[in-house]
Every structure is written in structure tokens, then in C-alpha cells.
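Missing here is one protein chain; the remaining ones are kept as they sit in the complex.
Moving on to chain A:
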Amino acid sequence: MVSWGQLGFQDAGSYFMEEFIYFHDFTMMIILGVLSYVVVFLILGLTSGWVNSGFVEGQLIEFLWTIFPALILVQIAFPSLLLLYLIEDFSKSFLVCKVIGHQWFWTYEISTESSDLLLTLDCYMLPRKGAFGMRLLMTDEYILIPVNVPVRILVTSDDVIHSWTIPSLGIKADAVPGRLNQLNLTLSRKGMYYGQCSEICGANHSFMPIMLLGAASPWFFAWLDRL
């Protein structure tokens, strides 16, 4: 959950988001290093009346200041592409959650251990009074996902394009009518996670949040059985 005045990422709730944060920190370190280096030499060069003759038509230095940045970019590309393919790697799932966007609420259809067992939930935003201070984030129903199991989320829409996302889990997919977009998720921590629709979809686009509870598997079964 995000707090007022927060500048950085929310705490990661999934293994992928932890990796995204590491990658971000690694790339930011390189960016800041390069930026400092460039700014210092830029200021020194602009404030001095002298130019080193080795910088003009200097073959060696021009070679070095081309190769060195290219190597830095390769070093950024490796973890980037690794993560990009890792998040798409799917082999098995514990449950399938179909997310259907409507104007202006989300419907979840959850199937787990039987194709005849189907839980359908329509989640509407709670009005300001019922939201216990979590204005624009709370819904009347939430989905419960067990922790540490692979989950397959398939996102689509019934009318216009929406986008389903939970920032602290590092997942986002457009809900496009006539298309099923897959997200792979493994929660690493228990807790309540919030998200909001991320594609303009009409008058109440800001008022169709997402609420997901991560809990242990026995709680998941109890939640399914309660109905």
C-alpha cells in the first residue's frame, strides 16, 4: 500500500517485484554514476578556457568512450532481458483467476481444484464512508490468493479497454475485449494489496479499484467454502 509523500516503490509482495526493485536499484546506480561523471566534466569543460588537444581527433579516446558505454549498456541488458523472459515463463498453476473488466467494476472468476467449482465475484468500490480511510482503494469484496503458489491470472474485458494492476506485486495487464492476457504471479508475503484501473475507461475510471488478500492455503479453502 502506498503512503503519503512516498517517492520510491511500495514494498514488494511477490518474487518478481523483488527482482524488479533490485534491477531498478542496479540501473539507477549506473545512471547516477554516468550522470555525475558527465556533469562534472561538462562543467569543467565549459568553465575552462582551455581544450586538451588529445580530445580532438583523438582515435584512442574516441574508441574508448564508444566501447565503454556500450559495455555498460550490455551489462544493463543482461538482467533486463533475463527478467523479461522470466516473468513470462509459465509451467504450472495452483489456481486460475479470470479477471473481467466492466464499466466500472471488476469481476473475478476463480477456479482451482475442479472445473465444476467456480467462484464469481463482482467487486465494487466502497463509497468514502465505508472505506475506513482507504479512500478510492477499498472494495466490497476482495479476492484471496494463497501465498507461495503459482497463480495464473487471465485478464479480459466485457466492454472497453481497462487495465488491471497491483503495483506492489509488479503486475499489470490491459483488459482488452476479445483478448485474454496472462499474468503469472507468486505471492511472497501475506497481506492486503491494492491496485487501481490503469486505462481510461469512462466517467468512473478512477473508481474501480482492486483489492487482493494474500493468505495461507487453509485460509483460501475456508474462504472458498464460506459461500
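By our rule, a contact is a pair of C-beta atoms (placed from the backbone, for glycine too) under 8 Å apart; a residue touches a chain by one contact, two chains touch by 3 or more; residues count from 1.
Note that in this section contacts and distances are computed from a predicted model.
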Legend entry - Chain excluded from display, named as in UniProt, from "Cytochrome c oxidase subunit 6B1", "Nuclear pore complex protein Nup85", "Phosphatidylinositol glycan anchor biosynthesis, class U" or "Phospholipid-transporting ATPase": "Cytochrome c oxidase subunit 6B1"
Legend entry - Residue of A:Leu119, A:Leu136 or A:Met192 in touch with the missing chain, whole complex considered: A:Leu119
Inset, instruction - Over the whole complex, note the residues of chain A touching the chain we left out. - result: 88, 90-96, 98, 100, 109, 111-124, 140-141, 149-150, 152, 154, 156, 158, 173, 178-182, 217-218, 221-222, 224-225, 227
